[in-house]
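Below: one structure in structure tokens.
Apart from one protein chain that is not included, each protein chain of the complex appears where it belongs.
In order of appearance the chains are A and B, and numbering begins at 1 in each one.
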Amino acid sequence: MVDTIEIRLSGFGGQGLIMASVVLARAASMYESKHVVQKDDKYKREESGLYVVQTQTYGSGVRGGASRAEVKISKKSINYPEITTPDVLVLMSEEAFQKYGSETKPSTLVLIDPDTVAGRPEGDYCEIPATVTANELGNKIVANMVMLGAVTAMTKVVHPDSLKSAMKDLLPSETLELNFKALEEGYDLGKSCGFEIKTDWG
Amino acid sequence: MPEEEVFLQGNEAVVEGALRAGCRFYAGYPICPSTGILETMVMRLPEVGGTVIQMEDEISSIAAVIGAAWGGAKAMTATSGPGFSLMQENLGYAVITETPCVIVDAQRSGPSTGQPTLPSHGDIMQARWGTHGSHSIIALAPSNVQECYDLTIEAFNLSEKYRTPVVLLSDGELAHMRERIVLKDLPIVNREEFPKGPVTFPLGEELGGVSPFPTFGRGHRTHVTGLTHTIVGYPSESIEVQTKLLTRLIGKISDNRKDICKYEVHNPKAEHLIVAYGIPARSAMELVTERADIGLFQPLTIWPFPSKAFRRAAEGKKSVLVVEMNEGHIFREVERHACRAGVEEIELCSKLGGGIPAPEEMLDCISAMEGE
Partner (left out) sequence: MENFQIYREDRWPHMFCPGCGIGTVMSCFQRAFLNKGLDLDRTAFVSGIGCSSRLAGYVYADSLHTTHGRALAFATGLKLAQKDLEVVVFTGDGDLGSIGGNHFIQACRRNMDLFVVCVNNNNYGMTGGQVSSTTWHDYLTTTTPKGNPEYPFDLSRVAATSGANYVARYTTAHPKQLVRVIEEGLGKKGLRFIEAWAACPTYYGRYNKMASPVEHTRWLKENSIHIEQMKVDGKTAEDDIDLQVTGKVTIGVLRDADRMSYLEAIQR
């Protein structure tokens, strides 16, 4: 049981990993539970909602360069916003694998897209064929949502309905059906993986 | 206005704060990591009847903002490192002409082009002294997305109240970070309009340091110049006039620290005191929540430095550790006040390179200090 979960999504620009992180963060932040409005006492909030910080880094330009997004979700207020060793690591490019593949702890769930990553980590990992699945669904652009579905299945960090609500806020309505489908496919892939992380609230 | 809970990026929160404060003009130039403010303004400002323009550079952006302020608008620009350097020229113009306006600097790691998307606090001293000549400035530093919203409103309020440019020192981390915040219904300050008719009677010290604002186009027929000017606004080469002008311009900020300065103190009884602003203050909070012997003094107002409040907080401390994402911009300020408060151990914990200091790094700094 962890009271804070740190999720790192890494790959290359254009895969929509930052969008996936924003969907997850928004879902956890805005749709997970009724919570007391954060008043001035910013560091001492006692209530039932989740605290969320989403950060991102990217190179100049967007497509092709290295891209990394991080989401920190907690029952406690979050001060230091960055992730040191993630609880969940999603790798969607070889460069990301080289860079972040070893920044793990024994309990880290590592999710690898086998079509975009050649290397494999020493410890346990789970292959999620996100790109292939997205292509089968009709557009590889939804590989990010396949991955997000898998992460959700393995962590129960948010309810899939919360993700769908966040997706409705953030994505063009004509793409929702495809994105929902990708999310669900990913959820099933994640479930069949056999790994999980238990959070205080999951 | 009703309060609303939203999930926003730091850049977006700055825009929402500006709109709540009444900002109706924005001019800017694309530069990482502040570009999101320009792009969000382009979407949001016309919805409330405001005007946005992308200018040809940062010099003209701040110039347009000052022009718009004289046209009666609450106006803002945002930039990052290199653009902030370019703005120094007209920042000084806003100071001497007493133009209310807000300049956001989402700091990135420099000097020069440096690391365009990575955070740093290398512009703290530039905000204070970057423009030439003797002057005072107000600069605020948020540490989370909520404060990006709150302090943008505060920046507008102070700029209106004191007729002065106010700098909001955000950074690359905050600019892109997303958090849930409340769009609070905070009090809004509006500049006092100059009484009807031409500007003919003496202004300035006779009116308590800040005179009402003679908006253009309302028959005041005012002359505004970046030259040293008399109390009616006419250029003057007189030493006496310049002395009076500078004394008033500096004094209206320095003498009002009590009203201007915002800060937070956590664990006031702790024996070690960390001084940190912006993102490092969050890392420090991580320690403060876990250790009773570590306290935090977080200035939200960097300039003018809340010296009295800090001295009170520093009294009786075994040590003071200043954590900054630069080579120590407020360190000497803290050092001299901590010395006067009788603190013997005062050290700097400096993080360079575009990263943000982790709580463990601060602990290392504290241990190093104790080990000496």
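Here, a residue touches a chain if its C-beta (ideal position, glycine included) is under 8 Å from a C-beta of that chain, and two chains touch if they have at least 3 such contacts.
Computed from a predicted model, the values in this text were never measured in an experiment.
Although it is left out of the displayed model, the omitted chain contacts the following shown chains in the full complex: B.
Which of B:F7, B:Y93, B:Y149 or B:F310 touches the hidden chain is settled by the complete complex: it is B:Y93.
Considering the full assembly, B:P235 is the residue among B:P30, B:G133, B:P195 or B:P235 that touches the omitted chain. Interface note for the absent chain: among B:H223, B:K308 or B:R332, the touching residue is B:H223.
Chain B meets the missing chain through residues 24-25, 27, 51, 53, 55-57, 59-61, 63-73, 75, 89-90, 93, 214, 216-227, 234-235.
As a working rule, only the chains that are shown with their structure count from here on.
Computed from the mean C-alpha positions, the centre of chain A lies at a distance of 34 Å from the centre of chain B. Interface residues of chain A facing chain B in the complex, by the touch rule stated above, are 22, 25-26, 29-30, 37-39, 42-43, 51-60, 79-82, 84. Chain B makes touch with chain A in their complex at residues 3, 5, 7, 32, 116-118, 144, 146, 173, 176-182, 266, 279, 282-286, 289, 356, 358-359.
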